[in-house]
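Supplied in structure tokens, the structure appears directly below.
Every protein chain of the complex appears in place save one, which is left out.
We call the chains A and B, going by the order they appear; numbering starts again at 1 in every chain.
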Amino acid sequence: MTTFSDMETVSDVETVPQDLLIVLRHPPHGSQWLREGLDVALVAAAFGQRVGLLFQGDGVYALLKDQQAGALGQKGTHPQMAMLEMYDIDMLWVSETALAERELSADDLMLPMVPLNAEAVAELFARHPRTLIF
Amino acid sequence: MATTTARTLLVEGQPIALDPEGYLVSLDDWSESVAEALAADDGRELTPAHWEVIAVLRDFYQRFEAAPAMRPLVKAVKQSLGEEKGSSIYLMQLFPESPAKVGARLAGLPKPTNCL
Partner (left out) sequence: MLLHLLNRSPQSLSVYRELGEAFGADDHLLLIEDACYAALPSASAALEPFGGRVSVLAEDLASRGLAERVSPAIAVVDMNGFLSLTESHQRCVSWF
């Protein structure tokens, strides 16, 4: 099992500020928050903005593997997550605390993420003048 | 999402419902004949170069459940058809006006939501 402590430490390159920081705090399916945050990220990227995503709190559940459509065929957000790469959204940060509280490790996630401790999360906010919270 | 039928196109004797912007009301209606009829309706002719991009678009929709905006379309074409075709100039020549929108329409995808 890979744990985040095995990974290289977060360098300046990995927190390089983007044009727009989008913070995702809600889990998939239960509300529209996550979908709308991802939609904004995709629109901004389609217009050439460099977008970074931070997953905090229950937002980390958006990263879980094995998600599917709802029982009545409602679309999930996992296809949008898979599509981020096609929109060149590759600055993907995740709160280490949120993962630890939920006993999740890198192996549980569908995309490679850069884990940030509390200090690094605060720095991320400080370095992004344009931040949208979902 | 309710889509209204603005008009129908007759393809091989079957009426195909189109929305006000010319996209298929029911995505299941798509076939190569439907694509040809949609193109003819625009005054376009589909060449092998068009068909391979249509295939890329349909594959994109299969994978991500969304029609691509221009930027990811260029990237997807580059990945499937090579560096030379993965350029906005090439795609603009094939689908003048807006490759993302026209391409999605001919490929039987919904209108791309992430582009104006």
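Note that contacts are C-beta pairs under 8 Å (C-beta built on N, C-alpha and C of every residue); 3 or more make two chains touch, one makes a residue touch a chain.
All values reported here derive from a predicted model rather than from experimental measurement.
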Full-assembly contacts of the left-out chain, visible side only, are chains A
Out of A:V16, A:A69, A:A118 or A:I133, the sole contact with the unshown chain comes from A:A69
Where chain A meets the left-out chain, the residues are 27-31, 57-58, 61, 64-71, 74, 76, 78, 101-104
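Heads up, the rule we're going with is that only the chains that are shown with their structure count from here on.
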Dist(centroid_CA(chain A), centroid_CA(chain B)) in Å evaluates to 30
Residue set of chain B touching chain A in the complex reads 60, 63-66, 68-72, 75-76, 113-115
Within the complex, chain B is touched by chain A residues 39, 42-43, 45-46, 48, 75, 79-80, 82-83, 86-88
